[in-house]
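With one protein chain withheld, the remaining protein chains of the complex are depicted in position.
== chain A ==
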Amino acid sequence: MPVFKTPFNGYSVKFSPFYENQVAVATAQNFGILGNGRVHVLQLGPTITERAAFDTADGVYDLCWSESHDSLIVAAVADGSLKIYDLSLPAAANPIRSLHEHARECHGVDFNTVRKDSFLSASWDDTVKLWTVDRPASVRTFKEHAYCVYAAAWNPRHADVFASASGDCTARIWDVREPGSTMILPAHEFEILACDWNKYDDCILATASVDKSIKVWDVRNYRVPVAVLNGHGYAVRKVKFSPHRGSMIASCSYDMSVCLWDYMVEDALVGRYDHHTEFAVGVDMSVLVEGLLASTGWDELVYVWQHGTDPRAP
């Protein structure tokens, strides 16, 4: 599979839930410290071509595709705003909406895959916000974390439940109908950078931390992790459960590698890809094509490849 070079440092990559050949990439200039950002929408084929690109005044840290409409993308921007882009409109008409309620950088977004009408944003102002596509303001704010929230993830099988990962070393599980969090997992000794739910078991959650490990938790018994996956050499930046296989996990790390794990088996590390030459900070697995992976990193490259093949192979 080919490679795509972005002008800025990559931060996040997501496959479209509608089309197997579309990928969106969030990028930020100067390693995201300051400068502009850009959202790329890429068309996969024999070569990767750019279908659309949207510039922002600040770096883009994360994005997600709408589950209800095939041309909508929500981007988390470093000025704390969320911007919604419509691919079917010309660049001049975008973003169609800019939601600015967070006081600090917005670091993660996730779209509800069950009800398909709402999304979450995680921000460095310690809060998670719930938004719906039809409203110009957030529906509610979840304030409990004592430090930056880096990621929020909807439960793929429960429309009202989500998890958040924070720098206060806890992951919390929330029900949008409850005033506070329903569960607090003191999951790691260091900051937690990402979390994701098992797609085939709605009680299994994975967290990735600065302590270089990924831990898999069962929320019914969260005193001890179900599995601890060691193997990354630096902090683990993103973790993602496979949409196709219940025990498969993809992760990317500051050790510049992308790893695949099967937490059920003894030797959990299934695959390791060292194709990035800088921090690998974005990874995703295609919902529509089994085994298709995408990754991006600070080396300004976006790779799309089939599991088991060399990402750098032409």
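Worth pointing out:
The working rule: a residue touches a chain if its C-beta (ideal position, glycine included) is under 8 Å from a C-beta of that chain, and two chains touch if they have at least 3 such contacts; residues count from 1.
Keep this in mind: contacts and distances are computed from a predicted model.
Within the choices "MIP18 family-like domain-containing protein", "CMP/dCMP-type deaminase domain-containing protein", "NMDA receptor-regulated protein 1-domain-containing protein" or "Peroxin-13", the name that UniProt assigns to the complex's undisplayed chain is "Peroxin-13".
Among A:P243, A:G282 or A:P311, only A:P243 touches the chain left out of the display. Contact with the chain that does not appear here is found for just one residue of A:P90, A:P179 or A:P314, A:P179.
Interface note for the absent chain: among A:L63, A:V109, A:A171 or A:V287, the touching residue is A:V287.
Within the set A:V13, A:L82 or A:C148, the residue that contacts the chain not displayed is A:C148.
The chain not displayed touches chain A at residues 16-22, 28, 30-35, 43, 51, 57-59, 61, 65, 67-71, 78-80, 101-105, 107, 112-118, 123-127, 129-130, 132, 134-135, 137-141, 143-148, 150, 155-161, 167-170, 175-180, 182-184, 186, 189-191, 193, 199-203, 209-212, 219-220, 234-235, 237, 243-244, 246, 254, 278-279, 281, 287-288, 290, 298.
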